[in-house]
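Note that one protein chain is taken out, while the other chains of the complex remain in position.
Right, chain A next:
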Amino acid sequence: MATVELLFSALPEHVRTARLVAAAVARRAGVDEAVLDEVRLAVGEACTRAVGLHMSNGVDSPVKVSLIEDEKKFSIEVGDEAPHPRFSLPGGGRGPRPAGGGRVEAEGALLPGARDEIPEPVADEDEGDGEMGLAVISGLVDDVEVSADENGGVIRMSWPTTPEPVLP
């Protein structure tokens, strides 16, 4: 199971709590101090997007954040339970999965099956629909994977915990 799991009601005021918890667990897992700001921002964006999806779809269930400490990396999964109809394939199958164990390059592989919908960097309105949040995540995190189907979506991100030693 995850090192730490967090379930929170899909309300904006709880996103900060998720950021604080994620950053604390990441620090303890050995994520470099210089990267913690990125972890904090990325998990905040992912949670903000999930909260927005739950609220706009009238989903009552909580947003789930899994913080997973492995030997050499620290992973975060943010899961929503909002339906993503555009990701469903004929017959209700899941969207295509990237080959090679799931690790994908962020750029161009974001939103599998929906590449034409990669967001413009500038939001059209004050109220974003989470697409600028995805753009921020893909710009920040090297190892990120976004998947979704009619039952919900997951954003998976990871960071190394054993940075290469810097020689003088």
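We adopt the following convention: a contact is a pair of C-beta atoms (placed from the backbone, for glycine too) under 8 Å apart; a residue touches a chain by one contact, two chains touch by 3 or more; residues count from 1.
Here is the rule we use: contacts and distances are computed from a predicted model.
**Student:** Suppose you had to identify the omitted chain by its UniProt name; would it be "Multiple resistance and pH regulation protein F (MrpF/PhaF)", "AzlD family protein", "Anti-sigma factor antagonist" or "ABC transporter permease subunit"?
**Tutor:** "Anti-sigma factor antagonist"
**Student:** Of A:2, A:59 or A:140, which residue touches the hidden chain?
**Tutor:** Answer from the full complex: A:140 touches the omitted chain.
**Student:** Which chain A residues would touch the chain omitted from the figure, given the whole complex?
**Tutor:** 12-13, 15-16, 19, 37, 40-41, 44-45, 48, 51-52, 121-123, 125-128, 132-133, 135-136, 139-140
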